[in-house]
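Note that one protein chain is taken out, while the other chains of the complex remain in position.
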Amino acid sequence: MSKKDRMSGNEAVAYAIRQVNPDVMPAFPITPSTEIPQMVSSYIANGEMDTEFIPVESEHSSMSATVGAEAAGARSMTATSSCGLAFMWEELLVAASNRLPLVLALVNRTLSGPININCDHSDSMGARDTGWIQIYAENNQEAYDNFIQAFPIAEDSRVHLPVMVCQDGFITSHAVENILLEEDADVKEFVGEYHPEEFLLNPGKPVAVGPYAISAYSMEAKYNQEQAMIRSKEVIREVAAKFKEKFGRGFELFEQYRTEDADYIMLIIGSAAGTAKTAVDELRDNGMKAGVLKLRVFRPFPAEEIAEALKNCKAVAIMDRCESYNGHGGPLASEVTAALYMNRAEVEAVSYVYGLAGRDFTVETACGIFKELSEAAEGKKFAQHRYVGLRTRKGQ
Amino acid sequence: MRTDISNINEQSPCEDLTEGLMIFAGGTSADFKTGEWRTATPVFDSVKCKQCLLCTPVCPDGCIPVKDGKRDDFDMDHCKGCGICEKACPFGAITMKQGGM
Partner (left out) sequence: MSSKSIEIRWHGRGGQGAKTAALLLADVCFKTGAYVQGFPEYGPERMGAPITAFNRISDKEIRVHSNIYNPDLVIVVDESLLASVDVTAGLKTEGAIIVNTDKTADEVRQFLNGYEGRVYTVDARTISVEALGKYFPNSPMLAAAVAVSSVMDKESFIKEMRASYEHKFAKKPEVIDGNMKALTMTFDALEDQLSAASER
């Protein structure tokens, strides 16, 4: 039986960690994810779980220790944000290329500079090509549900890749909201026991993890890693289907909100998707056929599926909570427009950068973007790489 | 997942490689005969040798085996002929000769 409760996003993830009770959790605190290791430590101190918690001296060490523990055969995880993720960089690639199914609870926060503690996606988007599966949450419920699904996805023998479970710093991590929690036993049963086939602390079955590879082997290894990422798509769907069967809440690679007949679609990630849905409801009441495509899984990138979902609309706003500094759009815009082109879907597309470093994204902002989309579809010419919510001398 | 890695070589297709290039065996360096690389070869004179064992720890490739407290002859399968043992020997019991032999 699901239990109605209310808690913050950080509390929800810590609660899920307690239920999963992983073997090892090395962590180093950083705002806004600090509460996660803090709450887990309390659970351990209170005897409610028996995870081996390792207080380390940096995030480079927390990810190194997580990699080491996972390779040794322990179900392992850590949590971080922002510069902490940046400091893990090298180890993120090691985790993925060594095919270690560990899990990282990421609470999204902007990267310096300017130094700032608030939300945007520059941390996880910066790590988008490290070989990790990335799943994003709109609210606390999804942060909880995605975390529970992370281990079965990562540990599936077709995948064996690390999973980053992302939620928006402060916006969901520190906001108390309603949530449905599942019974400990049900969560444990869903996640299952971890029995790796090959691991370091396995007497009589020696194995070397992460050996040097000469060029004759490296390219094949990277290709194989990419194949695992491609296979993870079906595993993510299967795990979501099992989750729905057990707990009743369904998930896809992306959610389509009122897009079936939509002329204008906003493609967006994370907590702002809820705000965009509210805008869509208002606009629909006023006669505009608006919709939201909320991307849940950014890695693997569902390129074909997105092109298929967008091909019949008149215009799409691709929303990046992150700058690429490339002069023509954020990472999501780059990947979505490439997906549209590769799949021969000719749709008017506008790239928007929004919400950097905690800049608020409101229903009004979303409505303004839909208005611009309708103008773009009618042929009005304007820059297709735009900022929203920015102060300029000319105004918006 | 555990496969016989001795079947894997530089011509193996990607499908035949192990996940993350994991090596499912221990001590595999013994199978790799670095002795082929040698262009100079140490020659051991057991008469001059006082069994001080200074040569054993300095060998980068562990090619001077010790048995019952005494050093044995070189492991020529793996000796790369670097000559460090010759420099370390106080008694002239090791001499480097040109050639791989």
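Each chain gets a letter, A and B, in the order it is written, and its residues are counted from 1.
By our rule, contacts are C-beta pairs under 8 Å (C-beta built on N, C-alpha and C of every residue); 3 or more make two chains touch, one makes a residue touch a chain.
This structure is a prediction, so every number in the text was calculated from the model and none was measured.
Under the touch definition stated at the start, the shown chains contacted by the missing one in the entire complex are A. Screening A:68, A:274 or A:291 against the full complex identifies A:274 as the residue touching the chain left out.
Contact with the omitted chain, checked across A:56, A:117, A:303 or A:347, is made by A:117. Within the whole complex, the absent chain has one touching residue among A:133, A:153 or A:171, and that is A:171. For subunit A, the residues touching the chain absent from view are 6, 32, 117-118, 138-139, 168, 170-172, 174-178, 271-272, 274-275, 277-278, 358, 360-363.
Following the convention adopted for this analysis, only the chains that are shown with their structure count from here on.
Subunit A and subunit B have Cα centroids separated by 49 Å. The touching residues of subunit B, counted against subunit A in their complex, run 1-2, 10, 12-14, 17, 19-28.
Taken in their complex, subunit A has these residues touching subunit B: 97-100, 157, 160, 197-198, 205-211, 213-214, 216-217, 220-221, 223-225.
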